[in-house]
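Here the complex is missing one protein chain, while the rest keep their positions.
Order as written gives the chain letters A and B; numbering starts at 1 within each chain.
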Amino acid sequence: GPAKEKKAEAPAAGTTPVVNWRMTTTYPSNLFLIGTLAKRLSDTVRTISDGKVNLKLYEPGVLAPPFETFDAVSYGAVEAGWSTPGYWAGKEPALQLFASVPFGPPAREYLAWFDYGGGKEMFEKIYHKHNIHSIMCGLEPPEASGWFKKEIKSLDDFKGLKIRFFGLGAKVMEEVGAAPQLIAGGEIYQALELGTIDATEYSMPAIDEKLGLYEVAKHYYFPGWHQQSTFFDLMINLQAWNKLTDVQKAQIETACSSNIRYGISEGEAKQVAALKRLEAKGVHIHTWPPEILDGLHKAWDKVAADMAKKDPTFAKAWTSLQAFRKDYKTWSERGYLKE
Amino acid sequence: MTMDFFITYLPFLMFLVLIPLLFSGYPVAFVLGGVGLAFWLLAVGIGLENPHSFFLVVSRIFGSVVSKLVLVAIPMFIFMGTMLERSGVARDLLNTLQLLTRRVPGGLALSVTILGVILAATTGIIGASVVMMTLLALPVMLDRGYDKALATGTIAASGTLGILLPPSIMLVVMADLLQTSAGGLFTAAIGPSLMLAALYMLYILIRTWTKPSLAPPLGAEEAKGQLTVMRIIRSFVPPALLIFVVLGSIFGGFATPTEASGVGALGAVILAALHGKLTFATLKDVVEKSALTTGMLFGLFVGATAFSYVFALLGGNDTILQVMEATGTGPWAVLTVLMIAVFILGFFFDWIEITLIILPVFAPIITKLDFGAHLPDQSTTVVWFAMLMAVNLQTSFLTPPFGFALFYMKGSAPKEVKLGDIYRGIVPFVALQLLGLVTLLIWPDLALWLPRFLGK
Partner (left out) sequence: MQSLLNAARAFERLSSFIGRLGAWLIVALMLVIITDVTLRHWFVIGSTKLQELEWHLHGGLFLLCLGWAYTKGAHVRIELISERFSARTQAWIELLGCLMLLIPYVIAILHFGVDYTSFSYAFNESSASATGLPDRWIIKGAIVFGFAILGIAGIARALNAIVFLFGGDELGKQTPFSVHHEMEGAS
């Protein structure tokens, strides 16, 4: 609390002022990866700054409700926020392209574009418009495609499917004739159980397993075409960021880099056991047949083209990512073994 | 030194200021908001707080009150209750129930408890069920000469069962924070909910048996000749149909519990029309009365969000956690400290604040506690703990001074009902809650048996 922060400031009255920030988050800190990475960030920054940079973590809702994180940081009510850029589509549609893209790149390619393909510059420019400096600070492996009450055998089976879906993927669902629903988080389980909805997108096996959706929908689909890899970011109020010393900035950036690395390694490592346990519980694990994926991919291309027409910033980021991916093939198709 | 002390206890000072102001008789909603603001200004004044942070109160009004889809059920159930009351449907039913149960002491109160259980199965939002129960049952009970304390206590306690019996938004939030299955908690909550309902009924029976004046029975003269088959059918069928439609829309997979509230509202309008009571004047009257009640209830939400935000901002949550963490080790000590803390916090906060303060920090600790042979196996610790917590949090709605259920009731009760009556009425029911909590502590299978039986 502020009391302790005040105390901590006194002995450090040397050359660099101690940084005591509040960091609000969109996920409970005990949620695998998406929450634990925020906790890890806070711990790492404190350690490598020798206790001089403190990001005190506040659970969602304690200060800001989860979806108010952006406004809270932008206005300077809190200094920092942990989230994914994908949540802020209502503020800037283009930010969705910096979280996860349907049929988008896997982690290594996504990072290559972000760091060396012009992604980062666009990303920072968009956020700066809103008085936020954001740092990519976590990366999560592919999500599952979701939980379905009935098997999906062809693209036609999506017609009339009541599915809870969020973000760009919801647009794709609409395109193939499904009816995306907005069910309150607290009512998903029961809505699925009672057939109010037929399916829901959720997260990855290590998270899904704990929430028990398999009790009410037995068909679990892969790959998660809508979310091949997902970025998480640390949003910082721009004035607060500008007040940091170069060392402090480097400390936060370094902690975020290390967070990305751990997100990938831990995320990749922990799915196997979870999948096995789910299978043992009688979950039918399916892989989308190529023709369904093709159909969804075509639908996405159309959605992306529509969105690019509506929003110039989205168009710019989308073109950049597409161009990078096209070029990247010259390398990836030669450099990697086909498994 | 003294400054540090002052800063650490500043959030608790908020309560010292709040309580006398509440008893001044100025509206609770505005006292909460005003005191929150005053302490924030004080914190800004002494350099503890940045001058932007009150912004988040607006964010919280939008993010936690306006854009919360589940809260849509509140105005809908209030409208439904007001319409049923105005059209006489509720009165007919309760009068008939009293005729039917005239040989049982406290028959009407017992019927109201059962109504509470049924209503609890349709909504998980306390504001909705307490207001609706108050609108439907309180005037009839008072007309029949019921003791105010007994009537209000019965209604408030039965009305809060909604947050325990599935569907329950509270259990879903807890499942999320404890990373366990919501379905598992739903199944586990059925036992404790029914136990509490049974405790209420037992209490009502004993109280009214020993002191019949609390619940005056119908005189033989009054009852004579009134109870005809036709009357029973006429008073039972419409509300039964409505309950069937609301529950049916949920369990038939047509609607979420939130949406079912809208279905119920329309159902109430149709019933009023069938009763020949639906004129434009009645509709206008019902619309306005429900809107006022809605304004009252959300005024409380909005004030409370400002107050609890400033409390957290000033470090109140941290201090509570520090005190709790400093007390006790070992599974039983940790559990006891947690239960006592939740109960005490319940005097002042609502369930969402308490869960947010406690669960993220204690969830990892709880799952690892080993109660040995007391539980069937280690993995059920979480579910058992969640149920203990849930019963305890349900109680927080009932404990004065801030039992929100009591406020909701006061805001929708007839004028002659004073908050003092309600406070008096709730005390025995809070004791019953504690009895229930202890029973669940001693006998975990009350919650754990059903999930095991169903293989969840």
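Quick note on the criterion: a residue touches a chain if its C-beta (ideal position, glycine included) is under 8 Å from a C-beta of that chain, and two chains touch if they have at least 3 such contacts.
Keep in mind the model is a prediction, meaning the values are calculated, not measured.
Residue-wise, the contact with the chain that is not shown comes from A:168, picked out of A:53, A:73, A:137 or A:168. Residue A:75 is the one among A:75, A:127 or A:147 that touches the chain missing from this view. Only one of B:10, B:71 or B:214 touches the chain withheld from this view, namely B:71.
If you put the hidden chain back, the residue from B:294, B:322 or B:336 that touches it is B:294. Mapped onto subunit B, the footprint of the missing chain covers residues 21-31, 33-38, 54-55, 57-59, 61-62, 65-69, 71-72, 74-76, 79, 249, 254-255, 259, 261-263, 265-266, 269, 283, 287-288, 290-300, 302, 306, 401, 407, 410-411, 415, 418-420, 423. Listed for subunit A, the residues touching the missing chain in the whole complex are 67, 71, 74-75, 87-92, 96, 130, 160, 162, 166-168, 170-171, 173-174, 178-182, 196.
Just so it is clear, only the chains that are shown with their structure count from here on.
Averaged C-alpha coordinates put the centre of subunit A at 35 Å from the centre of subunit B.
Remark: subunit B residues 4, 7-8, 43, 48-50, 52-56, 59-60, 62-64, 67-70, 124, 166-167, 169, 172-173, 175-177, 179-184, 186, 250-258, 309, 312-319, 352, 356-357, 360, 363-364, 456 touch subunit A in the complex.
Looking at the complex, you find that subunit A touches subunit B at residues 1-4, 6-7, 28-31, 58-59, 61-68, 71-72, 75-78, 182-187, 189-191, 193-196, 210-212, 215-216.
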